[in-house]
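Structure, as structure tokens:
Of the protein chains in this complex, one is absent; all others appear in place.
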Amino acid sequence: MDASLFTSMLFATVVAGTPLIIVALGLLVNEKAGVLNLGAEGMMAMGAVAAFAVTHESGNPWLGVAAGMGAGMAMAALFGLLVLTLMANQVASGLALAIFGVGLAAFVGKPYEAVALQAVPPIRIPFIADLPLIGEALYNQQALVYFSWALFWGLLWFLHRSRAGLVLRAVGESPASAHAIGYPVIRIRYLAVLFGGAMAGIGGAFLSVFYTPMWAEGMVAGRGWIALALVVFATWRPLRVMVGAYLFGGVMVTQLFIQGSGLQIDFPSQLLSSLPYWATIVVLVAISRNGNTIRLNSPVSLGKPYRPEA
Amino acid sequence: MPIPYPPLQPDTAAGPARLVLQGISKAYPTVVANHDIGLVVRAGEIRAILGENGAGKSTLMKIIYGVTRPSSGRMFWEGEEVAVASPAHARSLGIGMVFQHFSLFETLTVVENVALALPGKPALDALARRIVEVSERYGLPVDPRRHIHALSVGERQRVEIIRCLLQDPRLLIMDEPTSVLTPQAVRKLFETLRRLADEGCSILYISHKLDEIRTLCHTATVLRGGKVTGECIPAQETPASMARLMIGKELPRCEHDARQAGSEVRLRLAGLSHAADDPFGTDLRDLHLDVHAGEIVGIAGVSGNGQQELLRVISGEAPLAEKFPVQICGVEAGRLSPGRRRRLGMAFVPEERLGRGAVPTMSLADNALLTAAHNQGMVAAGFLRFGRARAFARRCIDEFDVRCGGTAAAAKALSGGNLQKFIVGREILQAPRLLVCAQPTWGVDVGAAAFIRQRIIDLRNRGCAVLVISEELDELFEICDRIAVIAKGRLSPVRAARDTSIEDIGVWMSGLWPGAEHTAGAPLATETPHA
Partner (left out) sequence: MLELEARAEPSRLMAWASPLLAVALMLVGGLAVFAALGKDPVEGFRVFFLNPVKDLYALSELLLKATPLMLCAIGLAIGFRANVWNIGAEGQFMLGAVAATGVALYFGDAESALVLPAMVLAGAAGGAAWAAIPALLRTRFNANEILVSLMLVYVAQLFVSWLVFGPWKDPDGFNFPQTRMFAEAATLPMVIEGTRLHFGFAIALAALVAGYAFINRSHAGFRMRVAGEAADAARYAGFSATRMIWVGLLLGGAAAGLAGMGEVAGPMGQLTDKVGSGYGFAAIIVAFVGRLNAFGILLASLLMALLYIGGEQAQQYLNLPNSISMVFQGMLLFFLLGADVFIHYRLRLRRRGT
């Protein structure tokens, strides 16, 4: 493989992995608090369409990202209202959010189909961007790529070094105990759910404003679900989320490069495109085979409703 | 400002009133948990709160600790009226609480658990040193860096106590603290509590165990049906007189006559070993046991020593890879499903009533279908015969005195005692040849407990083999013909109940029975006696 191909594939892999990282890390926090939000796909779709619309109207992609984040949080707030205040079933509510979000995004996004945005220029980090092979791929990137790295480091610190992270883990493990020693379980869970929604919204915004600067119905294409699978694959550890996201990014990019390379291989493009989805399944199987891996690492109260007694 | 309510005898007053409750009531939609409760606790006083399950003890403590808020009433702390808004507020006042079901986080370390309950942001290293200091001072050894899930139940309790002590409490609430301890460990705990009281800390000690209260407590307040029914000085009472205060009548006793067991082995464990499915569980190691027709064999032990795993292996919920280690009515059953084992004549009453022994949201008739469907002809050609299910549920209700709204009542609408009577009835009325029973009367009121014990004895008198696994030694000695102990996943020799004593069995519960082997270096899952 020649050097420029390597660099461009690495570049594309990082770009493809970025929305997965942002969304999956948000969901990780969400799940660490014991709340399972299956609606990531819907929150991402809403984030994507809101970001696109605002960027299109205002011309400012950062306003767009803020709008995407806001839309994701609004969806998450709706979910929180259902499962935290009204104690609805988390699985059913998450599915509802996924279906509703995708539908609502298609509805409000109708006028923006077939509208193009200007590509946002990358941010070049002086000096290290000149490194051979990896410099151009890693350090001449979109701002949100750098954000995803900052998010990763911040989360590592938050979960393992900060008091708030300790409280979050405690709430996810045993909400009843956390309540008994005086923590406001519901409020903490709301914050975690909102954080998850905010990240899903930003992840969606990345897709529609930076990745492929356009809006199309169904453009999230299962990335919300893949992010959910990533969190399981990563056994709720941020580092493994990073690794997993780039692996998926690599799979997506490889199949695109094969399709676009003009290599004379006789393999239908549609079947190649299904590769990332098969990869998700394979990875899930690999990580779930030993039941204890999941059981030991998953937040104990994940998915279980909790209501403090008054 | 001294508050002269309720009147206390002067000689019980060890100091000024630290906590005073006046007219505390707490109403839930379905029940009134507390009604017009008055209480005074003085400095350095150990006061028992005595009452049956459901008498309102735990609710009252949660009110004092700020977990729940009272519907009405006043609370005074060191002379000032307070409304405790939260556990954090309670702790800042100087109130600590050790919960019955611990409020610890399994996947966190000891020091992290303690940090969560302290105000501010304590540095974990410094905190670990303080934990060691306190633990040495009060004889509560614990390693601050270990994860909670790796600790025994007794060690966990120490963590809870240390967590309270680090905040220099002036009132310590202990909710049924001895239900998880061996008799020897209970004595150690009492030493610690007396020392605390001598230093001026007040202690509210919640229990339904009369002899413990007589040994430990200066004073006692008795609750029944959410109301204060009396006060006493335990040292001046007999267990019988306190029981009368607690339940309003004489303690019921079971009729248990000595009897020759049959020769037929209905349950045999033949070198049973099994690695726990749960990563935090206990492995079973080389268990041998015979239970004959017409006898009740009891297995004692501190919880978490392999009881759960043993029960799942016997019931078939955790089937084995081999057939021979579990033999039911002469059949090698190690690999059979629970349903197949039932067809061999086994019945099983699990420890958890709601969610395992019964489906909470389903009616009693549906819950009858749960285990009796085939045995009682409730299925024909794959379809259910609801009439038969209702009739069988009706029989359970009538013959086992289940107070409920009929066969259509949901299982979760029943009180613990009535649901347990229903489940025991459902299993016994299928005329089993072998009954396996876990914690048959845990959390059940005294009347229902005596009723259930008597029914188990009657079943044995009709020739059924019965295995009872319980953490209540009194119960085992009341109904069992023979008793063994489980500790660290191993089973002790079996002794005739009349040839042994609670004290001996208590020693065995630490894993120290004649011929017991100890692997060097392996941490004991139970309490070891500290010299």
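Labels A and B are assigned to the chains in the order they are written; within every chain, residues are numbered from 1.
The working rule: a residue touches a chain if its C-beta (ideal position, glycine included) is under 8 Å from a C-beta of that chain, and two chains touch if they have at least 3 such contacts.
Keep in mind it's a predicted model, so treat the numbers as computed, not measured.
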| With respect to the chain omitted from the figure, which of A:Ile134, A:Leu156, A:Ala216 or A:Leu284 is a touching residue? | A:Leu284
| remark: Among B:Ala126, B:Ala240 or B:Leu384, contact with the omitted chain is made only by B:Leu384
| Sole contact to the chain not displayed, among A:Leu5, A:Met87 or A:Leu131 | A:Met87
| message | One chain isn't shown here. Among B:Gly54, B:Gly334, B:Gly357 or B:Gly489, which residue touches it? | response | B:Gly357
| Touching residues on subunit A - with respect to the absent chain | 38, 78, 81-82, 86-89, 91-93, 95-96, 99-104, 106-107, 110, 217, 221-222, 225-226, 228-229, 232, 268, 270-271, 273-274, 277-278, 280-281, 284-285, 288-289, 291, 294, 310
| When the complex is taken as a whole, what residues of subunit B touch the one chain not shown? | 29-30, 72, 315-317, 337-342, 348, 350, 352, 355-362, 366, 369-371, 373, 379, 382-384, 410, 413
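Assume only the chains that are shown with their structure count from here on.
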| task | Could you grab the centroid distance between subunit A and subunit B? Build each centroid from C-alpha atoms only and quote it in angstrom. | result | 45
| Hey, which residues of subunit B end up touching subunit A in the complex? | 66-69, 86-91, 99, 102-108, 112, 115-117, 121, 278-279
| note | Note: in the complex, subunit A contacts subunit B through residues 163, 166-167, 169-170, 173-174, 176-183, 292, 295-296, 300, 309-310
